[in-house]
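The following block contains the structure, expressed as structure tokens.
Every protein chain of the complex appears in place save one, which is left out.
Should a chain be cited, it is by its letter among A and B, assigned in written order, with residues numbered from 1 in that chain.
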Amino acid sequence: MKNNLKGWLYLLPAIVFLAVFMVYPLIDVFIYSVEEGYNSASQTYFGVGLFNFNYVLRDPYFLQAVKNTLILVVITVPLSTGLALLISLGLSSIKKLQDLFQTIYFLPYVTNTLAVGLVFMILFKPTAYSEGLVNLLINFFGGRSVDFIDGPYWAKMFVLCFYTIWIVMPFKILILTSALASVNRDYYKVAQVDATPSWRVFTKITLPMISPMIFYLVITGFIGAFKAYSDAVALFGTNLNAAGMNTIVGYVYDMLYGDSGGYPSYASAAALVLFAIVLTITTVNLLVSKKNAHY
Amino acid sequence: MKVVLSHLTKIYPSRTKGGKPVRAVDDFTFEIPDGKLIGLLGPSGCGKSTTLNLISGLETPTDGKIYFGDTDVTGLPPEKRGVGLVFQNYALYPHLTVRENIRFPLENFRGKDKLTNEEMDRRALEAAKLVQIDGLMERKPAQMSGGQQQRVAIARALVKMPRVLLLDEPLSNLDARLRLQTREELRRIQNETGITTVFVTHDQEEAMSISDMIVVMEKGVVRQIGAPQEVYDDPKNLFVAKFLGTPPINVFRGSVKAGRLMIGSEAVLDIKGVPDGDITVGIRPEGFVLNENGRFTCDLTRVEVMGRDTSVVSTHKCMEGVSVRSIIPSEDKVKSGRTVRFDLKPAKVHLFDAKTGERVYYEVAK
Partner (left out) sequence: MKNKVSVGKVLIYIFLTIWAIMVIFPFYWMVLTSIKSYSSYNGEYVPQFFTLSPTLENYVAAFTQVPLAKYFLNTLIFTIITTAVMLVVVILAAFAFARLEFKGKDLVFTLFLSLMMIPNELVIITNFQTITSLGMRNTFLGLILPSITSIFYIYLLKENFAEIPDELYKAAKVDGTSDFKYLVKVMIPISQPTIVTITILKVIECWNSYVWPRLITDDEAYFLVSNGIQEIRENGFGRENIPAMMAAVVVISLPLIILFLIFRKKIMAGVSRGGTKG
């Protein structure tokens, strides 16, 4: 009896924090999402139903945000995972400078997304004084200048994808490099003794061995990319709707707060839609990975 | 301090749903005399470690009582019992030096027992000297050999002058040479301090060589208690007979017919006092005497020369197990051939009930 009490006592702070800031909000978000016409100031609403979902799903800003997010996910997840795999393979095949490369590659992980986003912005943005470094490069190769920050949609999307990949690479390289390092050397020795060609070693030994980690990266990559927000803010500023570059998460926050804010019910509905999408995709991913897992 | 275990029983609830509860220790009654070293012996899962935990107070018995001297300690928490505990994996605090490890128990003393810093250091050094590691006081456990670490663990158990010292497989992690050394060391320390000590092991040789008395356990039940030689010479049942001795006792399916002990078709001994019927025959390896005209015939497999003596490996169709191992003096030469014949030393031949495994006593017919 005394022991029971003691255990709960040690857990108490964690439970209190979780209850107030996770469990209660989790229940509350469902309640908000069905309260129609909720008013933040008076904390009143005049009906219960699915109107909030209906509104959100018809809101052009939301549809734009979904489109942006989907494009971002579809482009960045495969590209970054593939590129990270190539880099990790390169890294694990060298000895000299390996440590230095690894350290450099990890740098974006410890940088402030908002701060470094500014650097990307000045690299890509033409100003009154200069075309910006990237445009000068394009000009050098005979292309025409593009405003990547305030210009055409595809250009803005390109920068967003580019920056997102730049930001997520450290984590993926790190995971894949350690996965590659943890493959038992004996397999390679045996393969060498059997005169296995190197492409076969890669597809038949290395890839199956690290496939769980690749799946892990794809799943976390999907989840992460669906939650993209601060990289977009870093590049295009806080008014993402005006730039046409909002993301789903951005839409949620805009509904909650800011110039267009004060609608927690819409925000909740949008957040639940996002959660449903992420949950579906994660489940599908898990099912696919179960089917294809090599061991 | 004598330790009395009275009808000690520990029952664990079943781990699987609907399974039977496990009787880890079943009705254990024994009085450990003051100042003796007792070896608790048995295969893994026999309840010997549970018994130790019950004595230390880390676990509370389902039933039964424990007395230290005349005091009932059954309900006392471990820290109030004054026991020292040593584990197989040493359980030293890896981040503390040897001195800090040994001092650790003393720092828990409160109130009138509280010691000064100097007193703690003095006692730690004293304990370290006793186990001869006083030259390594500032080392961390990771910088020491297994044997040294185990000495530190013993010093830590001794420093608070426990009433009872409990050792849980203390030598099992050491390599063969160190094990022998530390074993002698343990015996010396126990003799010097005179602390009642309970020693748990699955290694029968270890238990026999070090203990004043051994307790053989199987599945929570005590199968035999006695002085090591007595238990070896006079096993009460087949389990104890099989468990003690290397190489192990050879077991045959035999029978008694009209005063003759039969193994297969051969009458190997003439005996009295046992009714006719099936019987289990246990023959110690040293119970075989090489004799060309012997009464017991085995199929010879090979002869292993071990220097001091010779091990004859053979097979027999009534054997339980793979091969018959007999140890004979190296002067006796085995003639090569397909069979080998022995006479048996009656003192090394034990009979057991074919069903219960309980010992069946007999007299040799002259």
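Please note the rule applied: a residue touches a chain if its C-beta (ideal position, glycine included) is under 8 Å from a C-beta of that chain, and two chains touch if they have at least 3 such contacts.
All values reported here derive from a predicted model rather than from experimental measurement.
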For this session: Please work out which displayed chains the absent chain touches and list them by label.
Result: A, B
For this session: Can you list, in ascending order, the chain B residues touching the missing chain?
Result: 53, 56-58, 78-81, 83-85, 87-91, 93-96, 104-105, 108-109, 156, 160
Problem set entry | Contact footprint on chain A, counting only the chain that is left out | 3-8, 10-11, 13-15, 17-18, 20-26, 28-29, 32, 40, 83, 86-87, 90-91, 93-94, 97, 101-116, 118-120, 122-123, 127, 129-131, 133, 136, 166-169, 171, 174-175, 178, 220, 223-224, 227, 229-230, 233, 237-238, 249, 252-253, 256-257, 264, 267-268, 271-272, 274-275, 278
